[in-house]
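Sharing a structure with you now.
Yeah, one chain of the complex is gone here, protein chain that is, but the others are all in their spots.
We call the chains A and B, going by the order they appear; numbering starts again at 1 in every chain.
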Amino acid sequence: MSGIESVRPSPTVDRVATDARAAAFTTRSIKKEAKRSGLELVISMMDLTTLEGADTPGRVRELCAKAKQPMVQAPCPPVAAVCVYPTLVPVARQELSGTGIQVAAVATYFPSGQATLQERLDEVRRAVEAGADEIDMVISRGAYLRGDLGFVYDEIASTREACGEAHLKVILETGELQTYDRVRRASDIAIAAGAHFIKTSTGKVSPAATMPVTLVMLEAIRDHYLRTGEKIGMKPAGGIRTAKQALHYLVMVKETLGDAWLTPDLFRFGASSLLNDVLMQLEKLRTGHYQSARYFSLG
Amino acid sequence: MATRKIPARLAVRKTLKMYSGGAFIRSESGRVLPLSAGKGEPVVNVPEASRKDLRNAVVAARKAQTGWAGRTAFNQSQILYRAAEMLEGRRESFIARLAATGGRKADETARREVDLAIDVLVGYAGWPDKIGQVFGGTNPVAAPFFNITSPEALGVVGIVAPATPPLLGLVASIAPVIAGGNTCVVLLPAEASLIGLELGEVLATSDLPGGVVNLLSAPQAGTLAHLAGHADVDGLLATAITAEDHREIETLGAETLKRIVVLPEAPGMDQAPADIVSPYRMLSFLEMKTAWHPIGV
Partner (left out) sequence: MATNESSTLRTPRRLLFGDLWTYAPAPESRDIVRLQPRYGHFIDGAFTEGGETMQTINPATEEVLAEVAVGTSEDVDRAVKAARRALDGPWGRMSGAERGKFLYRIARLIQEHARELAVLESLDGGKPIRESRDIDIPLAAAHFFYYAGWADKLGYAVPGAQVGPVGVAGQIIPWNFPLLMAAWKLAPALACGNTLVLKPAENTPLTAMRLAELILEADLPPGVVNIVNGAGATGSALVEHPGVNKIAFTGSTAVGRHIQRAIAGSGKKLTLELGGKGANIIFEDAPIDQAVEGIVAGIFFNQGHVCCAGSRLLVQESIHDEVMEKLRWRMQSLRVGDPLDKNTDVGAINSREQLERIQTLVASGVEAGGQLYQCPGDLPEKGFFFRPSVFTGLAQSARVAQEEIFGPVLTVLTFRTPEEAIERANNTPYGLSAGVWSDKGSRLFMVAGAMRAGVVWGNTFNRFDPTSPFGGYKESGFGREGGRHGLLPYLEVR
């Protein structure tokens, strides 16, 4: 058996019970030291992202500066990665060399994926050649929705091959798959086809990341690990804007996959506005005063 | 000494038998109780139900219960209505039997009782396919669940029928119990045994599955206690029993947490069928089941 036929059947998912479980994580009380260390962890797991038509080298340089030093008020860990369009990878590469911060590129005709496989793979190769450490690909939701899961498996496997040494994050665009059963199936396919990370969303479709959708994906990762010993990473992206939300995600990861996943190697937040809220919360903890956005650079 | 006139044709007398598990049976004990069927009528030897008869009847009732409850409500309705049709068909014979044991105005009272009994059966025949709609329903829970409550049969119900009025009292006891999908074991007091066993013949020809109604006549002393204490009996309906028996059956029934209804008196002959036919009588022998089912894609 090869390709899609090698992917084991996926378990069914009950939406109501999944929603309830995800909501339960939000009732954990994270205060004081747990909050401080949690928020620093969140920063270190962040893929600081800009994916706009209006992106320019200047804008990306600004973002890289923010990534290296998120705030000036106090010492703070750098973020995990900066995520940009392929054409801007050289800029980010230059800015981040030697920092340990990864350069991630969205490729495969992000965000729609509507191009031939050849065109999409060529884009991946160009991004890797330009210095991307990580590739965030989108799956063909059109193929998925018309039932051609074999195509989806094959495109992921081909992209993984095209990535070479770069790490592959596979964006399922869960907002377009809609049902949790499909999210689970797509996760299993992506993992079997070679994804290093599975990722919820492009951020261009609503709803983007939600707690229950992320939970379904974490469960797929857990099942794969318990069966094979291989650890796959998870990246919720889009819609996570507050420190409180981010801590809820951390709680969910900790209680679903355990502490081994509490590392940027295995968990990332795809976000742009989240960082400053986290920084303001950290400063509140440090100084005891509520903060204002005007003291934090935009990045 | 007057010479008895020998008729030209000797009448064929009927041996009355108990109705249990769909069969007409004599008492396992072999005992009978000679009962007067009225002035000028030959004495009838009614079987005296023993503990063992009771035990067998409960087994039959338990065996029949799932199947009866599993019939469609429409089919249960049809069968109850069929029983009313059969009773109507034997109307004159029931009137004659009731009148023979009455006194003055016996005929009129008997007629009234049979009419009422038939109409009560018809009344309950309409309930099986409506009870769930009137007393069940969906509950608007504050969560994404379809939540529905539906009545279900309790199981096997022991019935102590009133001595009088024998036919109406018996029909008013049995009908609400079986209309809810239960099966029953009925103890007929001696006085109501003649009529009660006749009703067995009606029920046997009404497409009612065997074992749904089990009629035990003239029970021997102690049978009531055995019914009340029987672990495979889920509920008890007793009408017009003594305070002593009332206390006894509730005490014994508590052992297995039986649902027990004791009615102080039998339905009156002055009541209208609508006063007798009550879904609330059925509710005493129904369980309400609530099921939660998630709503989500």
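Please note the rule applied: a contact is a pair of C-beta atoms (placed from the backbone, for glycine too) under 8 Å apart; a residue touches a chain by one contact, two chains touch by 3 or more.
From a predicted model like this one, the values you see are computed outputs, not experimental measurements.
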In the full complex, which of A:Arg160, A:Arg182 or A:His248 touches the chain missing from this view? A:Arg160
Chain A residues touching the chain left out here are 6, 11-14, 16-18, 20-21, 27-35, 37-38, 41, 157, 160-161, 192-194, 219, 222, 224-230, 250, 254-255, 257-260, 262
What is the set of chain B residues that contact the non-displayed chain in the whole complex? 134-135, 137, 139-143, 145, 147, 149, 234, 243, 246-248, 250-251, 253-257, 259, 278-280, 283, 287-294
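One rule holds for everything that comes next: only the chains that are shown with their structure count from here on.
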For chain A and chain B, what's the span in angstrom between their mean Cα positions? 70
Quick check on the complex: what are the chain A residues that touch chain B? 14-17, 19, 178-179
Report the residues of chain B in contact with chain A in the complex, numbered from low to high. 143-145, 294-297
